[in-house]
Every structure is written in C-alpha cells, then in structure tokens.
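What follows is one structure encoded as structure tokens, with my remarks underneath.
What follows is subunit A.
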Amino acid sequence: MITSILQYLHSNVTPGEDGSLFWVTVYVLLVFAGISVGVIFMNWFERKVMAHMQVRIGPMRVGPHGLLQPLADALKLIIKEDLMPTNADKIVFWFAPVCVVMTAFCGFIVVPFGRTHAITDMNIGILFMLGVSSVGVLGVIMAGWASNSHYPLMGSLRSGAQMVSYEIAMSMTVVSAVMMTSMATGTGTLSMIGIVQAQLQQRTWFAFSFFPVGLTALGVFAIAMVAETNRAPFDLPEAESELVAGFLTEYSGFRWSLFFLAEYASMMSVSAIATTLWLGGWLRPFPNLLGGKTWDIAFSLVPGITFLLLSALCLFYFTRMPKIRAMRKEALGLAGFGCVLGAIGLVMLLPGVRVRVQDIYWFCIKAGFFMYLYIWYRTTFPRYRFDQLMTIGWKVLLPISIGVVILTAMIGVRHELLALVWR
Partner candidate 1 sequence: MPEVPEGNPVPEKAPAAPAPVAAVPAASTKPAPVPWESTLVQQLRTAYGDRICNATTFAGQNYIVVDRSVCHDVLLNLYEQSDYTSLTDLTAVHYPKDELPFEMVWILHSMSANERVRVKARFADGEAVPTLTDRWVGANWMEREVYDMFGVRFAGHPDLRRILLPEEWTGHPLRKDYGPHQQDEGWVRKNLGIESGQ
Partner candidate 2 sequence: MSDNQFYDSLEEEKEPGRTFLDSNELVLNMGPQHPSTHGVLRVILKLDGEKVNGLECVIGYLHRGIEKIAENRTWAQFGPFVDRLDYTAAVSNSMGYCLAVEKLLGVEVPKRAQYLRVILTELCRIASHQVWLGTHVLDIGAVTPLFYAFRDREDILNVFEKYCGARLTTHAFRIGGCRWDAYAGFAEEVLHICDDLGPKIDEYRDLITGNRIWLQRTKNVGYISAEDCVAYSITGPVLRASGVKWDLRKRQPYSSYEDFDFDIPIGTAGDTFDRYMVRVEEMRQSIRIVRQAMEGLMEGPIIAKVPKVIKPPVGEVYVSIEAPKGELGYFLVSDGTAQPYRVRVRPPSFINLQALEKMAKGSLVADVVAIIGTLDIVLGEVDR
C-alpha cells in the first residue's frame, strides 16, 4: 500500500487523467479542505489587514493575534437560530446558498496548483470555470426571489445584472489569453495546464507578453473580477448604507455563512484564473532564464524558508508577549503555532517534498497577491453608484477587452499581416 502511494507520487499526470478514482477522491478532499482553510485564513487576514490600514489592530483576543477568530465566528454562525421568512419559497430559499457554494467550489476541479496537482485537467478547463461561475449568478437571483420581499429581490437583480455585465468583459480577456497560447505552436488550448505550459514554452508570462496587450488584458480582468464577486468598490448591492437591501438580507446564521464562504471561494477562484492565465500559474520566477539545476534547487528552497521565516516571526512575537498569567494560554498558543509553522518549513526543505510542493507554493503566492489587492481595494475606495458601475462595465471595460482581443488576433497572424503589407 505504501509502495503504491509512493509510486503514485512519482506520476506525472493529474489523477483525473490517470483515471484513478481513489486518488481523484483524495485530491477532491484535499482541495475542499484547502479551500475551506483558505477561506478561514482570508477572513482573518482581511480583518487584520483592513484594521492595520485603518490605524487599528483588528482582532487580538480570540487566539493569539486573533488567529482563532474565524473559528469563533463560524461556531457562532452555526449555532444561531435558523430563520426563514414565513411566505418564502422554502425549497428555493434552501437551495440558493447551496447553489452558490456548489458553483464556487466546482470551479476548483480544474485549477492547477502544479503540473500534477489538479483534480483533473479538462481540455476545456477555462471554459468550464467561466461556465460554472455563471451558474452562480442564478444562485444570487434565487436568493433574492426566495426572500419574498421586494427589496432583496431588487438587490439581487442588481447584483445579478452587475455580475453578468462584467462576465462579458472577463470572458473577452480570457479569449485573448487563450489566443496567446497559440502564438508559438499555432494551436491553442483551453486547458488550464496547457495554458501554463504554453507560458513556459513561450518563455514569458502572458501578462508581459506583447506589451501592453497582455498587461491590459490582465488589468481588465483584475477589475472585472472584483465586480464579478461583488466586492468593493463594486459592492453597492450589499452595502449597508444603501437603501435597497442586498439579497442577503433574509439569510442569517449558517445560510449566511454559506454565502460568505461562496464569496471568498469565488474570489479565490477568479484569482486562480488570473494567476493561471497571466501570471504563469505554478511556474517559479524565471524558469527559463534562470534555468539549470542550481537555480532549480535554490528556488525550491524558497517555500521552506518562507515558512521558517513566518515561524521565526511568530516566535519573536511570542517573546514579546506580556509575561503575565492571564496571557499564558495565548502565549503558548502563539508559540505552538510558531513551532507548527517551523515544522512545516523544515519538512518543506526535504528534497523529496520540496520538489512536489514548490509549484503549489508559487501558485498560492500569486493568487494571494490578488486576494491582497481585494482587501486593499475594499479599504481604500468609496463605492460606485450603480449606474456608474454599469457604465464602467459596458462602456469602458467591454470596448477595451474587445480591442485587446482584436490586437491579440492581429499579433497572432502578424506574419501573414506583414506579408500582406509588404507585398
């Protein structure tokens, strides 16, 4: 049995391609757990980062530096009373959060954390992800409908309209990225792993290729994805100080936490798309330019070193904690957390492990950058009014993204075009 596990670890395809049901299940559970942990971490991270940007410190009480705060919130939400409006459509009311969560998590089937670290590699990967996120819009509209109150209904329709408008601009830029995969070989691919391999082959991340086309495409996608997930500055439908209540109004307790889970999961999903399509997915920086064995080893040490640095930070803060009896549990918790991080870091330095893990690490760093951008936007920008929001979606982003597609297409057939011109 151990030999079969070890043998499997040396495979060079994803379990879906391999056809092994057992490993697919294992990977599904791992991804599901990973996304959930990611959501929990994002909650803590968002509160801390927002707080520090607002000259305060955020949660500090529950767990050392508030690390257990998300768990406390989750527990509270689970034990809350489950309310349903009297005349609400019960089945739809129940199903709406389920729908949103399902679609948000389903997108992760094709997200490649590494060459073999994906549940499967569909050859229509990116199309699948976009399609699944579109189904999520239905969940939003169902939520507003089932609330049996016309303010949440209007809020959900506005939300839905916003998501649909920005999906078009998003899809156009995705088309341009897919076209770029065909620049070297003449055949493109919709498969997520294929897109990253095309970037490896063309020796450049698509964000930097054919400057400024790639960067514009990434920029448009980065703005559209914020609107797609109903986050600031495009969060009018769920803003507290506006009049038309958001679609979430009638949801409380666990159902609300499902929406919240879905929101963060979809944020991570679109960040994953952005990373894969434009920032080189799981590739480490400069895989071709700084190639060779020594560079490979050097870069593969980075994850382990990062975790060791984080653990050093935790232990440093542990030494600075007040040495009073009341803080003993917290101090020990922080020390324990630091030790756990240190242990993970040490494990990641082992040669066998670090080769497998480095892809995941680079992918998460790049996606994490987009998540940080999300938090930064929320802290800094005021909200757009709804008509201004729709104007940007249709009159600004859509023309730019169509222009990007046309430019990419022209670049793709540049030899033929030049031949035409010079004849």
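How were these picked? Simply put, all candidates are chains of the complex that A comes from, given by their letters.
Just so it is clear, a residue touches a chain if its C-beta (ideal position, glycine included) is under 8 Å from a C-beta of that chain, and two chains touch if they have at least 3 such contacts; residues count from 1.
What you are looking at is a predicted structure, and each value in this text was computed from that prediction instead of being measured.
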For subunit A, which of the options 1 or 2 is its touching partner in this complex? 2
Applying the document's contact rule, which stretches of subunit A touch candidate 2 when the two form their complex? 50, 53-56, 232-233, 235-236, 239-244, 378-388
